[in-house]
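Omission of a single protein chain aside, the complex is shown with its protein chains in their original locations.
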Amino acid sequence: MNVASADSGRAAIVDWARSKYEDVDLRGVREWIAEGKGRRAAGHLPVYAPREIIRAAGMLPVGIYGGGDQVEIIRGDAFYQSYICHLPRSVIELAQSGRLDALSAMLFPSTCDVIRNLSGMWQLLYPDLYVRYLDLPQIRDPEAAGSFWKRELETLLRELGEVSGVAGEAEEVRASIRVYNEVRRATRALYEARREEPWRVPTEELYLLIRAGEVVPPEVYIEKVRAYLAAIAGEPARMKDRSRVVVVGAFCEQPPLGLIKTIERSGCYIVDEDFLIGSRLFTRDVPEDGDPLTNLADTLVRHAEKTSVLYEPDPKGKGDLMRRRVEAARADGIIFAAPSFCDPALLDRPMLRNGAEAHDIPCIAFKYSENAGQFQQFREQAGTFADSIKLWGGN
Amino acid sequence: MKCVVGIDLGSTTTKAVILDEEGRILGRGITNSRSNYDLAAKVAREEALITARFALLRHEVEKRAGAEVLRSLLKAFRLSQTLAQLARLEELILGQIPRLVAEPLRAAARTSVGSIFDSIRTEEEAWFKDPDPPARSDFFRDAAGSAYMRLAEEIGDPNGVNFDLLVGLYDRCIIQVENEPLELGFRDHIGSALERIGNPDAVREGVEQAVHVPLDEICTVGTGYGRARLPFPKEQIRSEILCHGLGAHRLFPDTRTVLDIGGQDTKAIQVDDEGIVTSFQMNDRCAAGCGRYLGYIADEMNIGLHELGPLADRSKRRVKINSTCTVFAGAELRERLSLGEKREDIIAGLHRAIILRAMSLLARSGGVQNQFTFTGGVARNSAAVKALRRLVEENYGERTLNISADSIYTGALGASLFAQREAAA
Amino acid sequence: MTETAQPKPEVQKDRSMVLQKEMIARHFERLAAAPETKEPVVYTFVPGNLTELVRSFGALPVLPEINALQSGMRGKSRDYIAEAERLGHSEDVCTYVKCDIGMLKSGNIGPTGKRLPKPDLLLLSYTGCYTFMKWFELLREEYDCPTVFLQVPYQGDGTLAPEHRQYIADQLRNEVVPALEQATGKTFDEERLRHYLGLSAAAEDDLVAVLQSAKKKPSPIDAYFGAVYYVGPIFSAFRGTEEGAEYYRTLRAEVEARAAAGLGPITPDGPLDEQKYRLVVEGPPNWTNFREFWRMFSDEKAVAVASTYSKVGGTYDFGFRHDPKDPLGTLADYCGGCYTNLNLPSRVDMLVNYIREYDADGFVINSIKSCNSFSAWQLMILREVEKRTGIPGGFIESDLVDPRYFSPANIKNRLESYLQMIEARRREVSA
Partner (left out) sequence: MTITAGIDVGSGAVKAVLMSIEDGEERVLSKVVARIRRRHTPAVIDEVFNAAAEAAGVETIDYIATTGEGEDVSFSTGHFYGMTTHARGGLFLEPAARAVLDVGALHSRAVLMDERGKVLNYKMTSQCASGSGQFLENIARYLGVSQGEVGELSLQGHEPSKVSSICAVLSETDVINMVSRGITTANILRGIHESMAFRFVRLLRAIRAEGRVLMTGGLAGDVGLLKALQDGFEEEKRPGPPIEVVNHEDSILAGAIGAAIWGAFRHRKLGLGEAAWKASTPTRI
């Protein structure tokens, strides 16, 4: 089971994170709301939403990533045919079963057509809720894209303010940029720790922490991550003979924990991935002085990680992306793990894979769904991948 | 007397229902359609006519000799049918031995096959004598099949005439038996049935009376998966959706939602107070979670379909089954068995998996209104019903759940009602 | 079918058919010759296509979706898709894309059997379909040519906000026009563009008249299967062209003649004058078995009186016309208003109004397995429209160009059941 079962602060932190992960009823969010007068929370779907703005409007940002394998789908299937990915049907299931009642607003980023369409379904299903579709800037020209996105942010800030009764002024935005810069630093430290010593930071634990970060106030997340890093530093841990892999394609509908564990158990260390990529989309901190909205918009337009959901203006970009990520993570290869029926991940895959193979990077690819319960096929593929490292010493 | 017929050509079973002039159900017939549709329709109709005959002679015989005698007459009749088919099957299998079995095993094979059939016949006789015999499948393939497998495993000898060889012979011949029309009809079997119960005069008279009533079929309507294969004009073909709706309405007039789980499709239907369909959903291009799913499992565990439910009912633990694909479910079953999970828990999990699929179709069709009627072969399965009851309650609240003992005939009943309307028109 | 239905309108119908055939043939010949004639070629998509603008630079448009659906109709798509999947494309994704990639990898032979030229520019008008973005990222890997991206903001709240309209117009001026100038070596000629936009508006008037003729009983057109042909020219390369305008004048005359004579549309099996069911249809059709699919409706005497798919390249029946007075602004309005760019409430309104205005007996949704943009809310559309009209809807499933997902038995069963259901309800009401 998890390496942390040793009695350390670490085990407690992981258990805390797991409890947040398993909290599909958002009890935690309800408690947070109950604790302060007039508190409100706003949900957002993957991949990216400007959490700084939500917070500046006096609301708790809550990332909604579906029901995973914990929620049995009954009403959700009334809304989706068998050939639509699993995430939206579990999100609807959560909503229809009242589990999302704590949210006063829902934001739907332009991740793909399914999530775009979900925004319309929300408009019809919950007419009294604030629902907004976030059309992320896609064009090449930073000026035009930046001013477009800044306008969107202004509208969002104003309208969320009307919901919460808190008119977020520049100061609030700046303050929340400061907090989320802290969040980004904490997350970067966590990722670096795993990249350097993956035997100390099982990806299951890292994942539970960043998932928890999606539903708790940023300050809490920062504290927990720092405590975790402090805890693991002291622990004895020994490196195993495993291959280092980058997992690509799981940025929206999330892989079940079982899949993450299966990959690491069958002889791989995950040293980089794009789980919840939106939470660390910016490659650098947002400048804290100057006009905050301009800074926020500008950072998205100029300094966003490359991801399938944003247009790639550079014709060479797709072909080169995997090499850059593998080198940065000192990985032996790539596991393309995409949700079934996921347009962004699956349409990108041939481009990314060709790029990787052009640089002799070994790749494997498979599809999953958030409620997958059988891992035999994944085990066999990840295992074969690890075998070849075991038998051939890397490449 | 005039009568109308409804035929439901399902993917696994074919059903026929006969109504009399007043629209009363006169007879029902069912057969395995895993062979030939046209034949299946013929057999189901014959079966329905046989039960119709019994319905007619019930009154006569009961009056003269009492209900008990009538029941044993019916059992004797069934026994006579079964023995005829057994004889045919044994004949075919013995015929195959020279082709399929190499010397020196042939003699041994003949003996084994002979003793298997003797045992089956003994069991059948016992069934006849048993005052209240255990439930069993309607179909020769299943009834004879599971007995044959069981006996083959018992007497199969690993380094002689083994299980595989005996099963091979059976597989080779059963399909032919299924594909032959029954050459013996009502009259022949009723004759030998009378013999078997000592041919009491009183009963014979009653039978004579009933046998001579003419039954003329003035209209037949066909429905079900294979309906397109029926040689009927368009107006005598109806969609199984409409037939199930109307049939369920006839069985339970307050029905608003109908769930039908058949061999390879599942239908969720909403009907109005006239039994007219207002909306429906069916499973798309894959038969995951349909009746055949249970069929595979039964085969996999080498037990009769009708034994599954009772087995699952013994479950104490909930096991989550992931495969909805019928074929993979078999593999998952094996995998979990080897992991030491309990048979009954796994089977219960499989039932729940089917019902979960059905729940999503129900949701798509507009939910579960009151009253809720469950039809199709799977409605006879106690474990499936239990799972359904529970999930409906959890998600839609209190609902009256109707299940008719004749639920498998719902489609055919609906078809016969349409036949009645056609005849009237 | 009565003989009287045949002669005159038949002949006239042929006229527009012939015109369309000819103009398409001419277009693909010019495309095939482009490498020699040096006519510049611009690839772009149907929704939000900027044909007048492209033409004003003397460039020839190529529309990948049209090629893909043609491949489907010509029975080529199975192999093309297999080819794309062999190259690592998933079986889950848009079959238009796979069909197009497969065609490209198999020699890029277009619908008329002539080779398609390489693009001088990929004009990615990102209008209401996420896949468009990936599609051109994929094509860009194949062609060494510039790509220009036009972001058309989605009507998330049901309107095209003024700042969004401005955003589009600015991109047209600052990104698209310069890119076209570069690719074609010609400078932007606004007058020419105005002229083309004028031609568009005329054709649009005629098209709307044709589509709205379906309000008549019997309907002189099939507004789904038939309309697919009617919208062909204006959704592809011929909006804003003389031949396009002529085609629609001719078509309108034919349809009005048929309407006057009280005749129905011509289906693959002859005229459908006796119309038992008037249906509104949502979703794209299946192309691999198009005629078989149509026949399933016409056999039951069902005629489509309105469809949303005939609005993917523009929602003209809501009054929008291209306006020569404000060339870039009107193109911005056009892009923003395509059916693919509408949100769910707008689409539901549209269907509800169609059912009422066209006095439909029912509505059928054809759900496309590999098209999330259309499919990923159609069950919601179904229940919402049922709720608001009290009319039950039919739901069938197929695919654009993957023949593996066209199951005739399944579709026929659902459609039959649905129509029999409508019939049964009718009797109930009348009784």
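Letters A, B and C mark the chains as written, and numbering starts fresh at 1 in each.
Quick note on the criterion: contacts are C-beta pairs under 8 Å (C-beta built on N, C-alpha and C of every residue); 3 or more make two chains touch, one makes a residue touch a chain.
Model, not experiment: these values are computed from the prediction.
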Shown chains touched by the chain that is not drawn here: A, B, C
Omitted-chain contact residue, chosen from B:Met301, B:Ala379, B:Val392 or B:Ala419: B:Met301
Residue, one of B:Arg106, B:Arg172 or B:Arg399, that touches the chain absent here: B:Arg172
Contact footprint on chain C, counting only the chain that is left out: 79, 82-83, 85-86, 88, 91, 106, 404, 407
Touching residues (missing chain, whole complex) on chain A: 266, 364, 376-377, 379-381, 383-384, 386-388, 391-392
Chain B, residues in touch with the chain not shown (by the definition above): 11, 34-39, 164, 168, 171-175, 179, 225, 264, 285-288, 290, 292, 296, 300-302, 325-328, 330-331, 334-335, 337-338
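By definition in this document, only the chains that are shown with their structure count from here on.
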Topology of the chain contact graph, where touching chains are joined (line, ring, star, complete, other): complete
Euclidean distance of C-alpha centroids - chain B vs chain C, Å: 49
Chain A and chain B: spacing of chain centres that average the CA atoms, whole Å: 52
Chain A and chain C: spacing of chain centres that average the CA atoms, whole Å: 37
Junction residues of chain A, two or more chains touched: 78, 81
Contacts with two or more other chains, residues of chain C listed in rising order: 379, 383, 397
Chain B residues touching chain C - in the complex, by the definition given at the top: 228, 238-242, 272, 274, 276-282, 284-285, 364, 366
Residue numbers on chain A that touch chain B, as the complex places them: 72-78, 81-82, 372-374
Complex contacts: residues of chain B adjacent to chain A: 284, 286, 320, 322-323, 332, 356, 359-361, 363-364, 367, 391, 395
